[in-house]
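One protein chain omitted, others in place.
Note that the chains are named A, B and C in the order they appear, and that numbering of residues resets to 1 at the start of each chain.
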Amino acid sequence: MLRTETLSINMGPQHPSTHGVFRMVLTLDGERVVDLVPHFGYLHRGIEKLAEGRTYLQNVPFTDRLDYISGMSNNLAYALAVEKLAGMGPMPERAEYLRVIMAELTRLANHCVAIGFLLNDLGAFFTPVLYCLRQREYIVDLFEMASGSRMTPSYIRPGGVAGDVPPEFLPAVRKLLAQMPSFIDQLDQLLTGNEILMARMQGVGVLPPERAVALGVTGPLLRASGVPYDVRTAEPYSVYGQLDFDVVTEQGQDAYARYLVRIGEMRQSVRILEQALARLPEGPVMAEGVKRIRPPAGEAYARIEAPKGELGFYLVSDGTPNPYRYHIRATSLANLGALRDMCIGHLVADVVIILGSIDITLGEVDR
Amino acid sequence: MPFLNNLFGNLQDLISSWLAGFLPQWGVDLAMMAITTVALLAFLVVVVMYLTYLERKVLGRIADRPGPNRVGPLGLFQPFADVLKLIIKEATTPQGVDYPTYILAPILIVAPALLVYAVIPFGPRMVPTDINVALLFVVAISSVATLALLMGGWGSGNKYSLLGGMRAVAQMISYELPLAFAFLGVVLVTGSLSLVKIVEGQPGYPLALAQPIGFLIALICVVAESNRAPFDLPEAESELVAGYHTEYGGVRFAMFFLAEYIEMFTGSAMVALLFLGGWRGPILPPYVWMLIKVYAVLFFMFWLRGTFPRLRVDQLMGLSWKFLLPLGMVNVIVMAFIDKLHLPGGFLPGLAASIVILAVAGGVVRIGRRSPAVRTARPGLRVKEA
Amino acid sequence: MLGTGLLKGLAVTFRHVVATYVKDLKSFPRRYRKEPVAGQDPSLRGFFTVQYPEERLRMFARFHGCLLQARDPETGDYKCTACRACERACPHGVIVVEGERNPDRESKKKMLVTKFTWDAGRCLFCGLCVEACNFDALRWSQDYELASYDRDALVYDFERLLEKRGA
Partner (left out) sequence: MSESDTISRLQAALPDARVQPVEGAKDPTFLVEGDLLQAAAWLRAEGGYDFLSSVTGVDRGDHFEVVYHLYRTQGGGPLVLKVAGPWEKAEVPSLVGVWPAAELQEREAYDLLGITFLGHPDPRRILLWEGFPGHPLRRSFENKTFAHAEMRATMTSDEVPHAEN
């Protein structure tokens, strides 16, 4: 039989469709992937070491830089961890609802970017990504209105929220929510039924449910494999317990199912936002006595349902104003664990789609 | 308005009579040929330059942005800026290059693209030479470009370019066959291969109504032939980030670029001539009608590029061999019957037959899609267990 | 039917093309929107580009532009008392403050600022310093054009940070 040997090619770290400085060494047999070795560390800034030298409040701006597509969610996870560590009492109602509003707005923005750039990898010439980025622009404007900066708001703090929202914030959110469903429908109409898209994404990157759970995969990737696991319902934090929304799951287990889950989640986020806006009470936005955070010795682990999956913060305190150990459970790192499993046996063109459907941010992977 | 209608025809008579004054007959013919060639080339280069501008404007507008509007009023000088940039850029030659093929490839890709315009008519007396095998000539010459792509891919000596070149050749070949069948459907009705006679021989209505399947296949194949929109696999490959013209720079790259847009223009011209009734139209002069139809097809191509994701290699091939080719054959057979039966009602029987064929094809595809073999895209492979 | 998904997609993009031209007609005479607009309006259709140098977006009130040393409206003097609260609050140690006692005893200003540098190149723009200042001396300006050709120009000294008179 003709002796063919495998070809090993290097994809990344500077590559248009690796969503950041992520590198894969692919071993190919013709066009088919035989093996895949991921490589990280190009964006490693040592946040966990830096955090040990700073106070709990000074660490808040670092959390925006983890998953820089969804800054607010990182703040929320860190804030919940510090509050659990310091044993702070219940937050003022208004702060809780503002947190939910900001977290769900981040989810919308993140899914816009995820779907947009996935289509870019598929080769659609910048049109879907520009529609999505336009929609994200409205959301990011809201963050700038409330916190002063678009992607690194440092708005959600241990103890509540940096400052109350300006008067023109709520009408702007209502105007956005009025237009958001029509945007999602337009995206749906442009993409969901598209035969080329279905041909490219169906049956690609299949991840069976038990393998997904074993690999620690979370978020849309897990729910697209049929496992209805969402931290907002499994371990409700903030005021998610009082809001009703359903966990979007698909049984397709492939890249197309992940796309459908993200579209479904965007619709659910709009529903949550409408409820949160309706029930937003008046009142203070910051718990008292939060100036000097000095938690007692001990440890705490808090996790949230970030747009990409489960984001956890494990903090160990030794009674000083600086955290003793500051560990981040990164969703993208866990989800990347499943990349090799899904890519083997596919063509090179599919590897890009599978990576896009996982939706990773390297800031979170490398920390 | 008759003068305007036959503007170029009268112009030719005027010049040839003026030349006849002091040149022998063969001299006049020669001079006329030279003038038409120069005029045609000038027209083509300007058209292609403004094709790039038009494409960026349309793609911009699709994506809610204005497109080029900085260089000159409404960005009209943008093409000159692009051409100037390409000419100024240094044409680097990488080391591991197979020099003869590397240099010949750009030349060999532009020459046939221009040569094809020797037979394409834009109006009743506006065709350089009206040979009676014009359609065959066009299909034959445009397949030379396939060879040039392979030479470009192989000549660059870089693994990715070779892969890109191989894919391009496979794509061009597999989409020429359905194209030929689609054209066959038209030749059946008009009875002649000469493009001028094809246009004149068409019945009153555009043939796209009578042979919608032929029209669809031709449209898809023309888009695939010029490596564009959903089929632009070989050159803008997001995975391998390379194409057959990666190693080219400066003017050489401009040649590939020029050839691609000319081929797009040729493809739309052919579709306009054969299926949209060429230059025939109510009040406007013939050559204006022809340009309107050509630019309509071109707009469709830009529109496709702005909307659709790219097909994968095996799906691309599958579409051509398993779907377009059989559909083309069936279409030719059915159109032959309908044409020979001389049914009344103009294009209605053709339309009805095509709808029936499409319905049957849709059913066959749906049955095919459900069979497990097609469903999972992950064939068995000896996989290195972790 | 097989092609409906594709056709629906084409319809969406075509609507966008038409929307941009409709918007062009509405604002036909002038090419650039003269008055700067704060944020984009979701209900607007048509093209979305802000053609930067000619058209500008007005920043929101809380926008973190460039750091600013506020002046006391009555006396027109700077408010900073060199208490170094901002220096301690900064996660990156980007602000360096030095002060000395005010030689003439009876004036209200106890401390004078001899040196106040802010390194815009390393600053996170998080605003912890502005929040830490008890004398409301530090504020954010709306200016976002902070780029410069060399790194040292990014280190602002006290004069450059000081609010312009009558600003």
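What we mean here is this: a residue touches a chain if its C-beta (ideal position, glycine included) is under 8 Å from a C-beta of that chain, and two chains touch if they have at least 3 such contacts.
Not measured: the values here are computed from a predicted model.
Considering A:H39, A:R174, A:R279 or A:R294, the position touching the chain not shown turns out to be A:H39 (whole complex). Of the candidate positions A:G193, A:G216 or A:P321, contact with the hidden chain is made by A:G216.
Only one of B:K159, B:K322 or B:R369 touches the chain withheld from this view, namely B:K159. With the whole complex as reference, residues 8-10, 25, 37, 39-41, 44, 46, 48-49, 84-85, 210, 213-217, 227, 229, 234-235, 298-301, 303, 310, 312, 314, 316, 325, 327, 329, 333-334, 336-337, 366-367 of chain A touch the missing chain.
Rule of thumb we're sticking to: only the chains that are shown with their structure count from here on.
Multi-chain contact residues, meaning those touching two or more other chains, occur in chain A at positions 127, 131, 134, 190, 194, 196-197.
Residue positions 62-65, 306-308 of chain B are each in touch with at least two other chains.
Taken in their complex, chain A has these residues touching chain B: 7, 11, 15-17, 29, 31-32, 34-35, 119-127, 130-131, 134, 190, 194, 196-197, 199-200, 202-204, 206, 340, 344-352.
The touching residues of chain C, when paired with chain A in their complex, are 2-6, 8-9, 11-13, 16, 39-43, 48, 59-64, 89-91, 124-128, 131, 140. Taken together, the chain B residues at the contact with chain A in this complex read 59, 62-65, 159, 230, 232, 236-241, 305-315, 375-379, 381, 383-384, 386.
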